[in-house]
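A single protein chain has been removed from this complex, and every other one stays in its place.
Order of writing sets the labels: A, B and C. Residues in every chain begin at 1.
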């Protein structure tokens, strides 16, 4: 209602600029719009059953009689409602969503950098793949930063075009929902890293905090669960924005109720960013456990390295050879590497390895490629992009 | 919170029934649960960061020390939350949704009966098809009543099994959303019948009500638009219930936030039923216009009757013959029936028509088959089904 | 098209039964409908641009001239299309979906029974909770069987009412999607049990099967991933059935394309059931690992038992006492139980435990309550329900 009154004031000033209304009338309307009270407008709406006309009527009672005819002159309700909504959403995105996503991004940047060297098992399909570092894993959520910048890009656009067409609102909803999706994905991974069997991180807990009402030992990842849950609650609402694209002829009003819930999606995005940010901040990282977990697969984690090195030194079908070794290793007690050393075909190839290549096989937690460098590089790139944008 | 306290009281009584807790402890817990205040629980939750344990702690402070250990004994938080939610949703469905849907259904029944004889153009694809009656058209929304009875069936089921499994909640959400869909469909049709060119009904308007802030003549179908809009806002939320089916192992809590919005869907269904019911109540029906509209297609509306009668009296390809007539009628000034009378092949067949058959062609608004009877029959059937169920 | 021809035959027989058409005409139509070829109908459709009329025309060319006028007499296209679809969907559900879901259910029953005694860590929020058995965990997916019976219930209903109203189709879609959801949930849990750190089960692998194109050691849970993925692909399609509820006046045809994809959802449900069933069949269960994992939390898993026993023997705030013990245990090297034995307040209460109670604390993998009995009971109940229903 405050935003709609602003729109009426802007209209009055435009009528004065065009020479249609006298300046004094525009001033009176703008002043009245500034002080109009919600209670009075709702009372008038209850009487006449029309929200925007109710606002117009209340402004009219506050100004000199000869200025009254210029209030809302030539405008439709939707001109006022759409302008007000565009202004509200832009304010919310600029002043709430972007700073909070920015804060979350800056925390992730710090984490990526701080843990750039912390070796962790890379996991595809829930199975250990090749070693990475925890900082590298965090740097992979950079899509979040892309969404963040997408929001930034959205703001100047909305300045000029106004979010009045349903497609523009749908684009904003899509941006919010994909940002929520990136956050849900990050939260999911943090949840899994807290599994009893993995236990590489732990959600921060207050000294008095209770984890379960029946199991006193529990430290449930409630904040990360909550972020995932917010995504589940709000993601489907994009469908509503698609439904609101269908409006008959010059307009129907079947978006009258659905549009009232639009602000909730923006609020949910901001809320999730804040909650995830503070959870990330409080997370406890168990670097020893990360290292120990890398060793769990008994050398299986270096199978890729072994196959690439065998191929490099001349084996024609190294992938198949190593696949057979790992099947055999799984059945018996020896590691794939031991089996390779005993294999008449592979033994001579292993002898060709350089010391650096050999070290990769003997110390799998060092087989993490460029992970530390990538983590740092991504962190630096995004810190630079955020600089100047993020509020102090 | 009130519902969760009830669940704790029920648990205490069950522990007493099993001989685990003394009866006096159960009585003390039940009495405390009755008077527990939300403010105290929220304060405790702020301290310990766990909602159900906060409730337990507050109940404990209100009872003798030796009864305290029996509060919540052996239960998980979700035992309490799920039981409380099942109770809340059942109450809301039984006491709010069903009576309101019932009231809407009874209004539709009265309308179907009252307008059983009012001839109206049947419309498929937005085109005039064969005449029906307005009462018949209303009787077609009986799917609404089926949803209504489905709700009734749902209630006894929930008594025994509790809505604790996500599939049960998903079923309830699906029932709400399809009920909203039937209402949206009805609302859409009512909107279209108010189009300036059709104008067969008009939404009731208060004497002071303003239809448009800029076009003083407008009488927009705002209530019917609102019902459609509620459907657009809430229909996609079924997706959230499907997402909440996925819960890891014995349970995760990624439904912690999403489940908090569940009640809104039930409330939306009740709201839409009420608003639609009162709109239907206030609708103005223009029976003259309905009759006039039947005549609009200049005899085209009896093309089906003409083809069936020609087939009955021996024409081997009556559909094609009449199709050609209507194409010709559209180009020139004569009606399809006039053209048929001049056609050497069709003329002798037309001569075979009985007087009753001939009347169908001459008075198309009487060609409405069993529409009045069906309208009355459906109305009577459903009135009987609702009797005894609907609150007085 | 085959199904639509059947519908035309049924209509002809009904016209004969009513005395409108001669029996010979009905026989001719039914015979022609039996042998009508798709190619001829498509050729006619290309000529006249109407699918059902094309079928009618082709049947007409196959029968004596005086029978032609009775083909499709008085029916609309949608009468034929809807009847044909109802018949097709019922066939698909009865003959494909139900048997496959039944087979999956019977495999789960066998697994629940076979593993009724296999102790496994119960997991809530990904954290170890109280011990259960693997058979009990499997028995918890019984919601699948409920969906299965729901399907059975659906079939007799569809015999009488026909799946012609959009709500009936939407109900079937909802039943399929929730069945897919139960399967996706089961598949997700099976995936997580295959995590390198958990490793309690393994997806069956062919001797020649390759798990990863680059990491030769990988045994990815591709079948379980595929079932989850099918749910992601098909679950959102319920939205389409809600959209198809909205049809203007007596009908529009904005479901012309959307309805063509309906069968895919039924097929996807049957496919997922088959794939999940054979994956469950081939799964390798590592019972030793399950037992070992129970011991992972160093006694934390018996915190609930400890608190309930302390409460039973008189401690007024046993939950809080045990919560503090587990926090302390986590910091130092001693288990919560050891700490309890040293605590002056708790020591005397521990001395009151019966031998059976003490055993629970000392052998946590025996603290699994009624899990084996529940697993067997659920298995027997469902086996009885499936008997006679499942094809031999």
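In this section, contacts are C-beta pairs under 8 Å (C-beta built on N, C-alpha and C of every residue); 3 or more make two chains touch, one makes a residue touch a chain.
Note that the coordinates shown come from a computational prediction; the quantities given were computed from them, not determined experimentally.
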Selected from B:94, B:304, B:357 or B:377 as touching the chain missing from the view: B:304
Contacting the left-out chain in the complete assembly, out of A:33, A:59 or A:239: A:239
Chain not shown: contacting residue from A:95, A:251, A:284 or A:352: A:251
Full-complex contact with the absent chain, from C:25, C:56 or C:137: C:56
Omitted-chain contact residue, chosen from C:255, C:269, C:293 or C:326: C:255
Among A:90, A:123 or A:219, residue touching the chain not depicted: A:123
Where the missing chain touches subunit C, by residue: 47-50, 52-53, 56, 72, 74-77, 80, 191, 205-206, 208-215, 220, 222, 225-226, 228-230, 232-233, 235-240, 243-244, 252-261
Contact footprint on subunit A, counting only the chain that is left out: 20, 53, 60, 65-66, 68-70, 73-74, 76, 122-126, 129, 132, 137, 140, 143, 146-147, 165, 167, 170-171, 174, 177-178, 181-182, 184-185, 188-189, 192, 235-236, 238-239, 242, 245-253, 308, 311-312, 314-319
Where the unshown chain meets subunit B, residue by residue: 121, 123-130, 191-192, 194-198, 210, 212-222, 225, 239, 293, 296-297, 300-301, 303-304, 307, 319-320, 322-323, 325-326, 336
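Going forward, only the chains that are shown with their structure count from here on.
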Per-chain Cα centre nearest the global Cα centre, belonging to chain: C
Subunit B and subunit C: spacing of chain centres that average the CA atoms, whole Å: 28
For subunit A paired with subunit B, centre-to-centre distance based on mean C-alpha positions, whole Å: 36
For subunit A paired with subunit C, centre-to-centre distance based on mean C-alpha positions, whole Å: 32
For subunit C, residues that touch 2 or more chains besides their own: 123-126, 129, 192, 239, 319
